[in-house]
Structures are given as C-alpha cells and as structure tokens.
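Removed from the display is one protein chain of the complex; every other protein chain stays in position.
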Amino acid sequence: MTYTLGDREKAFSILRETKKEFAARHWFPATSGNLSVRLKASQAEEGADQAGESSSSPLVFAITSSGKDKSKETPEDFLLVNEYAKPVEKTNLRPSAETLIHSEIYRHTDAGAIFHVHTVFNNLASELFAEQTCVPVKDVELIKAFNIWEEDARIEIPILPNYADIPRIAELIEESIVPKIPGILLRKHGIYAWGKNEFEAKRHLEAFEFLFEYVVRWKSLGQ
Amino acid sequence: MTYTLGDREKAFSILRETKKEFAARHWFPATSGNLSVRLKASQAEEGADQAGESSSSPLVFAITSSGKDKSKETPEDFLLVNEYAKPVEKTNLRPSAETLIHSEIYRHTDAGAIFHVHTVFNNLASELFAEQTCVPVKDVELIKAFNIWEEDARIEIPILPNYADIPRIAELIEESIVPKIPGILLRKHGIYAWGKNEFEAKRHLEAFEFLFEYVVRWKSLGQ
Amino acid sequence: MTYTLGDREKAFSILRETKKEFAARHWFPATSGNLSVRLKASQAEEGADQAGESSSSPLVFAITSSGKDKSKETPEDFLLVNEYAKPVEKTNLRPSAETLIHSEIYRHTDAGAIFHVHTVFNNLASELFAEQTCVPVKDVELIKAFNIWEEDARIEIPILPNYADIPRIAELIEESIVPKIPGILLRKHGIYAWGKNEFEAKRHLEAFEFLFEYVVRWKSLGQ
Partner (left out) sequence: MTYTLGDREKAFSILRETKKEFAARHWFPATSGNLSVRLKASQAEEGADQAGESSSSPLVFAITSSGKDKSKETPEDFLLVNEYAKPVEKTNLRPSAETLIHSEIYRHTDAGAIFHVHTVFNNLASELFAEQTCVPVKDVELIKAFNIWEEDARIEIPILPNYADIPRIAELIEESIVPKIPGILLRKHGIYAWGKNEFEAKRHLEAFEFLFEYVVRWKSLGQ
C-alpha cells in the first residue's frame, strides 16, 4: 500500500487522542491494551478499498507500541505494521504480540480502527459466561449502538479462549466474528472492539463496556 | 415563539456547559443521551408563560444533536426544534428520535430543561423494579432534592416500557408524570430528569442517580 | 468574638479549596452537603480558646451557603454564622438548616472544621447497621487515621435518626459524640466528620468513607 506522511500522521494523531482519553479512564492497567488504526488506501486505490475484505491493497495499520505506560506521551508510542504484524518502517519499537489479532480482524472485516482494553468488568463477564462461549445481552437500549434496532434485540458477544500462544487465538478470529457484533472477548483478558473508523470503534467499545458492567452487576443482584 | 439570537446563544451555552460536565462523568456512553433547554418566551409573552402548561406561546427548545461523541466540542452540537421535534432553523443536523419525548415533557410540565442519560445503575434499577412499573424509594435524605420534606417520604419513580418506536413512548409520557417527581425512567434505557431550569434539572438528575445506585446496591446486600 | 477580615478570608479560602476537591469527587450530589470552618479567636482570646469546650469566646464559623451547586465557584458560596446558626453579617445568603448541627458539634468538641457529605456508601452503611445505632468496624488499618493505634481496634461510629426537624437532631448531638470518633452518621443521609482543623477533618472524612465502603462491600460478599 502507498501511504503519505500525512496518512501516517493522521493515524498517529487519532491513536494519541484515543490513548489519552482511555488512559484517563484507567483502561490500560499495567501497560495492557492496544489501539490501532488502519491506514486508508490512497486515492487511486479507493475503489478497491471500498470493496472491503476483497481489497487487493495490502494492509498497513498504525498501532500502539508494546509495553509502554499509556498514561504518558512519548515520541515512541506508535508504529506502522503490515498484515504479518511486522513493522513497515525501520524502528526499534516492538509491536505487541497481539498485533496479529488486529491484523486478523482487519483482514476479515471493514474495520478502520480496533481498540483493545482490559477492564475488571469485561474480565468478569468473559468468565461468568465462559461455558456458553458468548455473553448474551437482551433488550438493553445501548445495543442500538451497534445499529441493531429491534425492540427485543438479543445479542451474543463471542468469547474466545485466552491461549498464551497468540497465533492460536488469531486463527480463531475469522470464524468467531458474528455479523453486526463488532467485538470479541478473550476470556479473562479483555475486549477487542472495532468500527469502520475511530469514532465508531469508540462508540462500540463504550457500549460493550456498559453492557458487560450491566450483566455482571445484574448477576450480583442474584437475578 | 419569538426568540432572539441572545436567547438562542444562552440556551446553547447552558447545553455546552452541561454536556461537558456530564461527559466527564461518562454519562453519555456510546454517544447516548441528550440534553435540552426550553427557550424562554420574550418579555411580551411572559404573562402567558407563567401560566405553565396552558401557555399559548409555541414551544421551541435547544437540544443536543444526535449521534455525536459528547466528550468532544464541535460547532454542530446543538440545534433548535419545535414541539413536533422538527428543526426551526435550516440545518443539516439531525435531532434525535427521542426529541419527541422531550417535547411531550415540555408540553405537560413547566420544565425549563430536560436531561436524559444512560447509566448502568439507572438501567439496573429500571429492570429490578420492572414489574412494579416504578422504582420505590423510602426515607433517603436526597428525596429532599425534589422539595419533598416529609420525614418518612416514600416516592415512586415511574418506569415506562422501552418501545423501539419512540412515538409510542411519547404517547405514554403525559399520563406517566407523577406530581413532584421530575423524572421518568425508560426500562433498560435511561432516565429523563427535568426541572424549571438547568440548575434544578441537574439537581434532580443527580438525586435520581444517587437513589438508583442506592437501591441497586442495597439489593446486592441481600436485604 | 472579634475576627479580622483576614480571619474571614482565610476561612473562606479553606472552604473554597475543600469544596472544589470534594465536588470533583461528586461528594455533593444534588447540592447536598455542607462544609464549615471555625473562626479562630483573636490573639487576646487565645487562652480561653485553648480550654476547648469551656471557651467563653462566642462561636463564629464560616459555612457553605445552602442550595448551591457546589461544582461551581461564585462570590456567594460562603457566609459567617454564630452559635445560633444565624448570619453575623448582613447577607442575603441562607445558611442551611443543618447549620445547627455544625454549631452543636463545635460547642461540644474542639473541632476547627466540620465536613458533611452524602455518599451512597455512607447511606448504605447507616441503614445496614441501623438497628445497632452504630457502624462497627474492626481491625482495618485506616482506623489509625483517628489516632487509634491498638492492634485489634474496634470502633463504633454512631448513627442518629434522620429527623426532618433539624433541631431534634441537634439536640441529640452532644450525647452521641463518642470519644476518639470524630464523626456522626445520620441514617440514610450522610456523615458529619470533624477535626481540629481542615487537614484533620479531611483525613477523618476520607477514613470514614473508606471504612463505610469497606463494610458495605464486605457485606455484599455474603460474609
């Protein structure tokens, strides 16, 4: 893919802003979590790009570098990687092992941004419903954040096992993606939420976190 | 109704400030929620206006536009609508479908401001007491925020079904309004709280949220 | 009591700072709560003052005015009152009815500052232990914030009924004060915490709130 310095800077700027907001919510405990933004194909490639998955334009995305305290701002917070989760620029930054999961999500959806965070509530929800391999949610208004408008909407947010070997998780991504549900939970680990751009990905993430907290607290009421 | 640019600017300024405060509390998850302020009738109309519901002056109110990330400030955050929830100025902004609910509340109360937010606790409270169609609260000091001063005060906060079709909810508003209780819960959705101005609406909203958290946590204690 | 403009300004400045800090923690929901600081007697009166309760110097204290949104700063946030909870300066500000409770605490302790806040956890704790008329806490390290250093310290934080008629509560204050426990809970209402100055009052308040949250959450664990 061809990208300009402007494309790169725009992606980094989105990540910078989002990182700051989420850090303020303590959504990156212990340097965990990562955020990525897909670089848009240049003008000439746009036609192909709009076709979504079948785009022939090779994937490049900006992602937070691994192991940093995300409450701090440094000149080394982000890097560009390709679909194999390898840096496309000379850098001494290390992409997270989980970059592969981002790559798989980009390859099999039209996601333009993917946000991954660990919260106590998403961990609890993933464990509460581990046997069902999905978190079922019914009727809660915020389901509409996923553009699901039925009155008695019932959704199922998929849960994957949290293998230590990330490529084993990556392999499961494609088949786990549920239509209309822009997110996947890893058991006792965290949520990957995405959207066609950073605005949508944030909206989806906030909706997931609301729903996880709702189902967990509901359970604590003995209901 | 006749309104000046000053009236308009004042209403937008109130919304701007309130939006910022509530966004900092994460009260607009996933772009949800909306805030509105009724435009005061001009001097000449004041007599009629003070008569409350029977005011002959047509309703105009400022409201947050739909689908925005309310943690950001933009020049397109608010618009003016009439009692039919239609924009009264040329705009490409979209009022939320829920604007109709605001309109119904303005038509049947002397509200000067209406604030609608989704929180996990108001969602839980609405579901916990769904069968009773109201959240009962007894004795808690913060009931006094509603100007209810009796020692053993017991209030009931009405809960409406959360129909996907907003006009169906709007139809229920008038009959659901309980004297002295400046709020209505939508089931698994959120609270509409109002007051004669933004100061009172905020006080009422904070009281409701405190009470919802109280009743939900009380329930979690197995009491 | 003789006080200088400097004494007055110092007290207001302490209240301003504390109000801002506690507002940021949402400790004044729905305009609730109030803060006060006792004006120190002037140099000449100091001897009497150090005798504590028996001081012959009449009580004057600065207190937050009633019914304000404490997240805002205005020129009308504070006023000076005497032991009868009446303003000692010409003002159109209204002291809260609860000012009488502050006055009683000042009269029967050597408190230099009293902070009163409503939180969900202090409300829950007061109701959980209502029958015992005190919240018992055992062994928690933060009890040391009250200068209680025994290893198996067990304290009892007194709970008073929340009469609508404040003078009836005020009458109970003197006999309810427990040695070494600088606080009184009103049932389903809130905590009054004090200390010999604002620093100590804040330390005590934070300790109480920690302990209330601890005992309530502990109960939710079914223990």
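Should a chain be cited, it is by its letter among A, B and C, assigned in written order, with residues numbered from 1 in that chain.
The criterion applied here is as follows: contacts are C-beta pairs under 8 Å (C-beta built on N, C-alpha and C of every residue); 3 or more make two chains touch, one makes a residue touch a chain.
Values in this document were obtained by computation on a predicted structure and should not be read as measured data.
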Q. Any idea which of C:12, C:163 or C:214 touches the chain not displayed?
A. C:214
Q | Touch residues of chain A, complete complex, unshown partner | A | 26, 29-32, 69, 71, 118, 120, 123-124, 127-128, 162-165, 186-190, 216, 219-220, 222
Q | Where the missing chain touches chain C, by residue | A | 21, 25, 139-142, 145, 149-151, 199, 202-204, 206-207, 209-210, 213-214, 217-218, 220-223
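As a working rule, only the chains that are shown with their structure count from here on.
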Q) For chain A superposed on chain C via Cα atoms, how large is the rotation, as a multiple of 5°? A) 180
Q: Would you mind pulling out the distance in Å between where the CA atoms of chain B average out and where those of chain C do?
A: 33
Q | chain B residues counted as touching two or more neighbouring chains | A | 220, 222
